[in-house]
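For this depiction, one protein chain was excluded, whereas all remaining protein chains were kept in their positions.
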Amino acid sequence: MAEQLMKYSEAVKKFDPVIGLETHVELSTNTKLFCPAPISFGAEPNTELTPVSLGLPGSLPVINEAAVDYAIKLGLALHCQINEWSQFSRKNYFYPDMPRDYQISQYDKPTNGEGYLDVELEDGTVFRVPIERAHIEDDAGKNTHVGGADGRIEGADHSLVDYNRAGVPLIEIVTKPIEGAGDRAPEIAGAYMRAIRDIVRALNISHARMEQGNMRADVNVSLRRDPSDPFGTRSETKNVNSFRGIERTIQYEIRRQAAILDKGGEILQETRHWDEASQATAGGRVKSDADDYRYFPDPDLVMLHITPEHVDEIRKQMPEMPRERRNRLKGEWNFSDIEMRDVVNADALDLIEETVKLGATPAGAKKWWLGELSREANAKGVALEELDITPQAVADVERLIADGKLNDKLAKQTVAFVLKGEGTPEQIVEAHGFKVVSDNGALQAAVQEALDANPDVVEKLKGGNMKPMGAIIGAVMRATKGQADAKAVTKIVMEKIKG
Amino acid sequence: MQSELNVIADAIDSVQEAATADVEPTANPVPLETYLRPDVPVTPLPQSEVLAAAPATADGMFVAPQILGEE
């Protein structure tokens, strides 16, 4: 079963990879593309359907205005030609999850034509990915395979079909063949997908959660000996739904195809799928002439007319694009390249920006979101933004620290209580009686007590050995239930020793 | 059935002679621009009505026989 693979470094030395990505982005409209059925995540099966999305006889599609506007926004972000006249066509094929047994998509007249996207790589290099089109289409339902192992299609005895997803609007972004990527092909694909994710989030047109299937990609890979050769036969790996999966798919396909070609073999034009468990692509269906979708203009839908005036109106509402925004914030926050990359990779940009807007310093906000809170999110296996803490709460904690009302230790405890849902930082400070003990008599007494209890430490401190200072601070902290300010304690100790 | 199809095929072959390159195709006879629907949800069909006519159901879903191969 195991396929022959060539070492990656050797493969990219011997061959020039050409990749292509077909990215499906599920739009976050309130209703479906062709009917006003509601869309939500996790609804009971088959409860979000009208006669149209169930494909009942006699039902007819009517286009959702928001879906078209979302498509235009994405088209503008990808520098696409927005076509004044576009058309929906029927893509005919039988499959149990397709209520009409044809998909309504755009064929020769897509809403968004040619464009490009500049993506920034780890080292700051900018690579331009050419876009062929970004068209609108509707999604199919979902099959659950029963009777086989792990819900896999192989060996399943029957399937259960939930049509809730049928009719959800998708935009399929199709790149042109991406040439000149060389050994960085996987990295470029990953960076491109992340850039698309950031853009659709900035535009607020999709939840863009790959793990929930809001975004998925078909990955095409072919090899040729020399960049001047014609394109080689490509494989198409369907429905890859993680950034790492996409990078690994490309790596794997380059190694697999290189091994075959190196031995004088031929690449099959086939669809494959990425198997996360084995970290490999597996062969699927060989493409043949029988795959004829018999596209024709959907006679139930007349031409879609998008006026230049309407496009201008949407252009005026376009938010700042993620790359520009990152560069601007990096300057404003005075972060280094590496710091900024960490922020972006942690998906903390929005959260930090919001926290800073609410009064925190950029460094303070970053410290919380990338430190304590990232660890918490990782431990829980959730996204940072899904934690039970808001930028407001983080900004409040920072303000309490700045005002000297919390020290580091108490601040961490406060944040922990916020995460447990105990209320706002102020409420928690109040409820737990958190108070930084700094220059009052109680602190003086506590320090004296600690010094009296540790005469050996006092000797060392007097002798200029500052190492045991921690022991005194620890004792004071215990005595004050953590409310002492470490700096204040140190100051008092030094006074007492010198005095 | 094949011979019947041939008869019809002969009758429609003539269409190609008329369809010269300078003629624009017509998809819909009445020239209209599409009407766009506001993005406002309606109450969907209840699950019981969705499934009422299904040949086979289980757990609120439609039952399909064994599916070979993903699209």
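Going by the order they are written in, the chains are A and B; count residues from 1 in each one.
The criterion applied here is as follows: a contact is a pair of C-beta atoms (placed from the backbone, for glycine too) under 8 Å apart; a residue touches a chain by one contact, two chains touch by 3 or more.
Following the convention adopted for this analysis, contacts and distances are computed from a predicted model.
Q: Pick, from "D-galactose/methyl-galactoside binding periplasmic protein MglB", "Multicomponent Na+:H+ antiporter subunit D", "Phosphate transport system permease protein PstA" or "Glutamyl-tRNA(Gln) amidotransferase subunit A", the protein name that UniProt gives for the chain of this complex that is not shown.
A: Answer from the UniProt record of the missing subunit chain: "Glutamyl-tRNA(Gln) amidotransferase subunit A".
Q: Using the touch definition up top, pick the residue from A:Val62, A:Ala259 or A:Ala471 that touches the left-out chain.
A: Of the candidates A:Val62, A:Ala259 or A:Ala471, A:Val62 is in touch with the missing chain.
Q: Contacts of chain B with the missing chain: which residues?
A: 1, 4-5, 7-8, 11-16, 18-20, 23-30, 32, 34-35, 37, 45, 49-50, 52-56, 62, 64-68
Q: Name, in rising order, the residues on chain A that touch the hidden chain in the full complex.
A: Touching the missing chain: residues 51, 54-63, 90, 92, 94, 96, 99-102, 159, 161, 163, 292, 294-296, 298-302.
Note that in this section only the chains that are shown with their structure count from here on.
Q: What residues on chain A touch chain B, complex-wise?
A: 29-31, 36-39, 44-51, 54, 62-68, 87, 93, 95-96, 143-145, 153, 156-163, 238, 273, 284-285, 297, 299, 301-305
Q: Which stretch or stretches of chain B touch chain A in the complex?
A: 27-28, 32-42, 44-47, 50-51, 58-71
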